[in-house]
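So the structure is just underneath, and the comments pick up after that.
The complex appears here without one of its protein chains, the remainder shown in place.
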Amino acid sequence: MNPGEAVRFPKVRPRALFASRPVLTFLIVVAVWIGASFVKPGFGAFGHLRYLVELGAVVGLAAIGQTFVVIAGGIDLSVGAIITVSAVGAPLVALAFDESGAFAALITLAAATVIGVLNGLGVAFLRAHPMIMTLAMATFLQGLLILLAGGSAISAQSPLLEWLGSARPGGVPAGVLVWAIASVLSLLALHATPFGARVFALGANSLAATLSGVNVPATTVAVYAISGLTAGMTGLLLLGMNGQGYVGIGDPYLLSSIAAVVLGGTSILGGSGTYAGSIPGAVLLVTITGLITVVNASPGWRSILFGSLILALLLISGREARRR
Amino acid sequence: MNAIESASLRLYWPAQRQRNRGAGGLLIVVAAFLALYAYLFPGLLSVGGVAKFAQSWLPLAMVSMAQAILMLAGGVSLAIGAMVSLGAVIAATTMAGPLGVAGGAALVMIAGLGVGAACGVIVVRLGLPAIVVTLAASFIVGGAALLILPRPGGTIPAWLSDLLAGDKPVAAWLVIAVVVFWKLYLATPLGLSLYAAGENPDAAYRAGVPVDAARILAYAVSGLLATCAGLFVAAKTGSGDPVIGEAFTLNSIAAAVLGGVGFLGGKGAMRGALAGSLLLSVMINVMYFLGFPPVAHYIAQGLIIIGAVALPEFSARRRAL
Amino acid sequence: MTPAPTLAARGVSKSFFGNAVLREVSIALQPGRIHALLGENGAGKSTLINILSGALLPDAGAVEIDGRVFRGLNPRDAHRAGIAVVQQELGLTTQLSIAENIGIGALPRRYGLIDYRGLARRARAAMDLVGLNEDLATPVGDLPLGRRQMVEIARALFREPRVLILDEPTSSLSAHEVETLTALLDRLRAKGTAILYISHRLNEVMRLCQHVTVLKDGVVTADRPIEGVEAADLVRLMVGRDTGHLFPAWTPSADRDPIIQVSGLSSGVLRDIDMSIRRGEVLGIGGLVGQGQEDLLLSLYGALPASARTAEFNRQRNLPASVRRANALGLAYVPADRKREGLHLIHAIGWNLMLPSLARAFSLSLRDRSKERVLATALADRFAIKGDLTRQVRALSGGNQQKVALAKWTPAEPQVWLLNDPTRGVDVETKREIYALLRRLASEGKAIVLSSSDTPELVHLCDRVAVMREGRIVATIEREALSEGAIVAAAMGADPLRTAA
Partner (left out) sequence: PSEAAAAAKCIKGDRKPPFTIGWADIYSVPTWMKETQGTIEKEVDELKKQGLVSKLVVTDAQGDANTQIQQIQSMIDSNVDAIILIAGSSTAPGRVIADACAKGIAVINFDSLVDTDEVTAKINTDSAQWGASAAKFLVDAIGGKGKILVLNGPAGISVSDDRRKGAEPVLKANPNVTILAETNTAYNVAPAQEAVTNLLFAHPDIDGILSLGGALSAGAVLAFDKQGRAQVPITGENARQFLELWKAKNLKAWATMQPNWLGAFATYAAVQALSGKDVPAFVKIPLPVIDNSNIDQYLAKAKDFPADGYIYSPYDQKLFDELLAQK
């Protein structure tokens, strides 16, 4: 590196790294884990922490697409419905020749991606606001579910889903493995490819992006397609973990995917952020949920505690990040 | 002042008219739906018909305004539903007691203003993202509602229910009262500052606009509207329910966005949000009278929502060509 | 002993993230005097006026109003003390009406409500001062850039200030509007207003101001009456060395084949435009502000739907249907409103410089960061964009932002540059560099289309100037006939030199 370049691109100081939202969120997760294991010994058991990460994988997978969409300046309110549709729909495409269930999974993922593409087309070409487009899509999918759900009595279990839901190669739950691979790919796509740069450009200023030659419609369609795909993956994982898809299985993951993204430091206004923050964000959310479950209190108090914890943690990470 | 001069100095009403432009397409769609509804159900065009319809629309109208105010200020709230529930349970547990209707209503308003302002202070002063702060608030407020009333119950004095939700179109008058309240609010310097503070807070601050105060006030007013919507729901149903408001969160966002209120602050007008909520509300009745089965409901609802935003977009583009 | 200045800064210093931007700067504004504040882009002018008006707090030093020291001055206090600022970057609220924008922050009230009658009357008076004749109720979002600038000025006048601070008020104004403003400032000065005037247009400064303070790298290098100072001296004080002519020598280039030819182009306000753009020329687009210049550039760039009877772009038939198509045909566009259309403010400078290349690259190829760094460094060096390129663009001064908006296109080696007021807010030194760059590009056989509100720029730089009025090209003035007078005359509709485009 020549000296001019060193001035132009100074090395990131380690201290600055520690003040970054992803790292900070990660540290908070670790702190909560340590704190909770003192209060509730069972909380810190390896098996429990592993389970929390496994749950985090579900939220985290859904948060992949949500991160792309939010960075691109949109929001996807149909992830919950897409998750449900794939979890309920996957057993319906079980085919006789397809013994592993892989083919059915592929069809399901393809369908979920197509739903995402439709979202993207609506946002890009009908110019419908992302909230409106994806909310309307969620409504459509509810209608679709009335037709799909309960119509058939095929049992869901295929070897692939069984593996996804309960295998632990090398002690790592399969879902976590899938999540890890998907995370690496998304981080690469977001930060190491021109496509990722376009996503950031689109979210920060779509007009300037257009005038800079970015293919805004194509990029828009792509991010929603990614969101559909990862929601589909989430649906399959849930199906594997619960042995059964049911209507409403995806509902909790709409708000939690958004919360994970924002807790991880991605701006809801678009244009800035990273999936690296959504990862600890997702684990943080399931950790708090787990923590609240073991607290003995009335439902009202538990709800209050949950909200207060989120707020308190946000205060720590949010404030630190702003000091930069 | 001569006539020509006064003509060139007209400001308030022309400025109001200008703000119709963005909402024009939607207003036409809404009018069409209302006409269709009246055609399918002629009973709408009676005092009782208007009364009943206004009763079902009013809470959604109020929460849509509560949401739109925040969006104009560059925020958003996921706690609207919980605030409605809170308003409802406070009303249902106090109004029949020693506090009476007036005391209960005051408590509802104080709770709305207070919780709203607290959210506002956290978002504005601490610079935290509104969406997560209000998500947290939704759990806290929802929890508080459950503590006040762990299961549906409580009562609202019958005369109040009969007054607000009887056969007289009191709810319709309330819609008008809320709109007047909003226009008054927007006619105060702090109210109008909402637009400037929402669109470009830095520039507004430099122009001497009390940005933080305007935004915190917006949160407080939003909270007030939400808990008052809860009070009305409680009166309409004669009782309290700690989870009655849940659906209002997403519906309020849908109505506001449908009405052209933007997410980045300072974009859109309240009439759009009101029109959006009216569309969402009347749509339910129209589909019923058209005899749609539930599957068709879902499909049609999606199509109507997309259509209402896409059609004006297309007609606008054709004009541009 | 002179009376206490109306507004003064005493030894103020300010740094951002450890970079000193102002070092012990003092400045004193006297009533009845127009005080010029000069300096290169990034010298700290805007920062200084932000401190004077309470928008920023100094790290050290103090602000005095009428001799009284103010600590923790905020914009509201400053307004109350009679200080009004026209900010460099537009800060209007698009949905509100002109009148509401003018009044906001100081709305007249009655029974706690806004007094709309009073607001209308006073806003109209302020608008009359700056020559805005639009309807009071027009939403500001409907106005073109230049008119919005006038609204900003009217907003400052609305407060009937004792101190008026103008940060590059003329950067998006046309000659005609500049006239109006100049006359207005003279009148205000005569009435005893203290005025601080920032501009990169030295001729304006020489004509208007009585006193000058020059900033260089955050330090005052001169503070003296303007009488007896030459423009060249001022440049030397700002830049720190002798410089040559602002405009490069004009030499006709050899290559004069048309690269773009359109006839009957219509779009938006554009009516039936015939034009040809040749390789190796700088084609100026002149006219009053908002006569369709921007629409013309945008429709050539595929960013506005347009139709044409015939069109030939780089030997391809048809108008480009999209920006990407235009880029592929070798066109690049640099917008006037760099904040909204040109740059991604929250992203790094280096990232902005790379965006057009990234927009063209294959989606899922891996980015080569080290190559990007080399390229970005080279671009920054070439355009004299100083410092760390990992900072956000929004931390750059206005002029430097403009350089980024221009520089980012060079790696694409466009054949046709569509430039919309590219020197808006750019300091003289950078202007000189940009002018030299444009001529060099032209001599390399590239075509430049330069729309500018700065008439001297058109006169000295262009091979031809097409003057627009109401969406039409009303005249095309060849090099030999070019003069400011000819352009203004054509723009105002009094041109005898009318020739075919």
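Note that the chains are named A, B and C in the order they appear, and that numbering of residues resets to 1 at the start of each chain.
FYI, a residue touches a chain if its C-beta (ideal position, glycine included) is under 8 Å from a C-beta of that chain, and two chains touch if they have at least 3 such contacts.
All values derive from a computational prediction rather than experimental measurement.
**Q** Among the chains present, which touch the one that was left out?
**A** A, B
**Q** Which listed residue (B:Ala61, B:Ile244, B:Val257 or B:Val309) would be found touching the missing chain in the intact complex?
**A** Of these options, the touching residue for the absent chain is B:Ile244.
**Q** Out of A:Ala31, A:Ala45, A:Ala102 or A:Ile181, which touches the unshown chain?
**A** A:Ala45
**Q** Which subunit B residues touch the hidden chain?
**A** Contact residues on subunit B toward the absent chain are 41, 43, 49, 52, 56, 59-60, 145-146, 149-154, 161, 165, 233, 236-244, 246-248, 281, 284-285, 288-289, 291, 293-294, 297-298.
**Q** Contact with the hidden chain only, please: which subunit A residues?
**A** Those residues of subunit A that touch the unshown chain are 40, 42-43, 45, 47-48, 51, 55, 88, 91, 142, 145-146, 149-156, 166, 238, 241-249, 251-252, 286, 289-290, 293-294, 296, 299-300, 302-303.
Note that in this section only the chains that are shown with their structure count from here on.
**Q** Graph of touching chains, which shape: line, ring, star, complete, other?
**A** Contact pattern: complete, every chain touching every other.
**Q** From the mean C-alpha coordinate of subunit B to that of subunit C, what's the distance rounded to whole Å?
**A** Going by mean C-alpha positions, subunit B sits 42 Å from subunit C.
**Q** If you look only at subunit C, which of its residues touch subunit A in the complex?
**A** Contacts found on subunit C: 301, 303, 323-324, 327, 333, 335, 340-347, 350-351, 354-356, 358-367, 370, 373-374, 376-377, 380-381, 387-390, 408.
**Q** Can you list the subunit A residues touching subunit B in their complex?
**A** Spelled out, the residues of subunit A in touch with subunit B are 77, 122, 126-129, 131-133, 135-137, 139-140, 142-144, 146-147, 255, 258-259, 262-263, 267-269, 298-308, 310-311, 314-315, 318-319, 322.
**Q** Residue numbers of subunit B touching subunit C in their complex, please.
**A** Within the complex, subunit B contacts subunit C at residues 8-12, 14-15, 17-19, 184, 187-189, 192-193, 195-196, 199-200, 202-210, 266-269, 320-321.
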